[in-house]
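Have a look at this one before I ask anything.
One protein chain is absent from this view; the other protein chains keep their places.
Coming up: subunit A.
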Amino acid sequence: MSDLALKTKATLRDMPADDEIEVLTFEIGGETFALEAAIVREILDLLPETIVPGSRPFVNAVINFRGKVIPLADIRVAMGMAAAATTIDSRVVVVELDLDGASSLVGLRTDRVNEVTTLSKASGEPPPRVGLKWPPQFIECLIQREGAFIIFPNLKAIFASKGRASGPD
């Protein structure tokens, strides 16, 4: 797994055109998501989790990531997807985010991590206002590839709203 992390760092330097970005793709609830590889710190196998009583379901646990206690967030909750049991493929993607001006590490639960790949952001489309089952403000864009959509979540919006979609459901 750490090979993957190394690879993302190495390929970052020779980034091709401006609109092409290195991304890590992963799956949650049968959908493919992508995050900029630059913010991904590490991909972890499942670790023992500590539930934080009284916290929101979106970030209901913490894990020990190399001696640091970091929160574990579930995009599934923010997107209003059904809960699912963990599988042998489940991984935690550790990303570095800016939370209220401080850079913080956050673990994201995923069902499976696919690959590091290059996507053209130019081919991305803004989320349609209707016909989407997820809160549109949490999606930055959708990128079509091989006949399927890859969802680019807007982590900033998700974490700013603390995982609660505002407005009518």
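Just so we're on the same page, a residue touches a chain if its C-beta (ideal position, glycine included) is under 8 Å from a C-beta of that chain, and two chains touch if they have at least 3 such contacts; residues count from 1.
Assume contacts and distances are computed from a predicted model.
A.B. asks: One chain of this complex is missing from the view, so tell me which of "Chemotaxis protein CheA", "Sulfate thiol esterase SoxB", "Carbohydrate ABC transporter membrane protein 1, CUT1 family" or "3-methyl-2-oxobutanoate dehydrogenase (2-methylpropanoyl-transferring)" is its UniProt name.
C.D. replies: The UniProt record for the chain left out of view names it "Chemotaxis protein CheA".
A.B. asks: Have a look at A:30, A:48 or A:147 and name the one touching the chain we're not showing.
C.D. replies: The single option touching the absent chain is A:48.
A.B. asks: For the chain left off this view, which of A:38, A:62 or A:141 is in contact with it?
C.D. replies: Within the whole complex, the residue contacting the unshown chain is A:62.
A.B. asks: Even though one chain is hidden, which residues of subunit A still touch it in the full complex?
C.D. replies: Residues of subunit A in contact with the hidden chain: 47-48, 50-56, 59, 62-64, 66-71, 73, 99-100, 102, 104, 106, 159, 162.
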